[in-house]
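What you see is the complex with one protein chain gone and the rest in place.
So, chain A:
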């Protein structure tokens, strides 16, 4: 659905996005993750041709996306970038009518979009008087009304309460089930972890990881924790070959595969150290994410 090649954006002499090769498969929910300032919004704006790339190419639905071609593609792309749009001096209904006129939409498309985001009861209110969650939902309705093939959402859960976040999450799943490809950004993995089928993790404008969540797990091996009768000596011994340190009374070894783990056990047995337990640390996706982003000196 989206393919970029060596996509980059430089402001002044600072590379904000650098050498990005995005692969967003058709029909997936693509979770676009990265800490604040990592370049998520800039990337999404380039995908929509709101910002002109300094380098690289973008192909969406097989067609090049540039300023000169954006018009043909934008009719099929719904988007919500940074803060929600809408005119505060108009009511929700008037804002929807504006989108309808601009995109030549049917009444039914508009009604359907409004129903999807559950905003039907608030259409007569001026948007100025909306809560942030309502504005966010109106923005979504505006993006959805054109029945897009691709939906690009930049932190749609920003500023929402847990119930609002859950609601957006359900909505995205529903939209994706109806066949729309969704690309959604966040700086919190937990927010999109359960909805996203493919993840892209950005750090300092570079892609740190791209793939499924299983692949993300597989990439980093959890630490091995060893409980022994002589933790100090065990730590010192293993440190000769492995990254090892004392974690309370437990020896924590990083980056060990199964074979290396067996090696460590036999070494300790050989050294007459009693082993009380050997186990893998439990690791959440959040830890993996943190590891990945911290590792690169963020």
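For the reader, a short list of remarks on this structure follows.
To be clear about the criterion, a residue touches a chain if its C-beta (ideal position, glycine included) is under 8 Å from a C-beta of that chain, and two chains touch if they have at least 3 such contacts; residues count from 1.
Following the convention adopted for this analysis, contacts and distances are computed from a predicted model.
Missing from the rendering is one chain, named in UniProt as "ABC transporter" (options: "ABC transporter", "succinate dehydrogenase", "Phospholipid/cholesterol/gamma-HCH transport system permease protein" or "NAD(+)/NADH kinase"). Of A:1, A:22 or A:81, it is A:81 that touches the chain left out of the display.
Considering the full assembly, A:48 is the residue among A:2, A:48 or A:251 that touches the omitted chain.
Only one of the listed residues, A:98, A:123 or A:239, touches the absent chain: A:98. Interface residues of chain A with the unshown chain, by the touch rule above, are 45, 48, 50-52, 67, 70-75, 77, 79-90, 94, 97-98, 101-104, 135, 139, 142.
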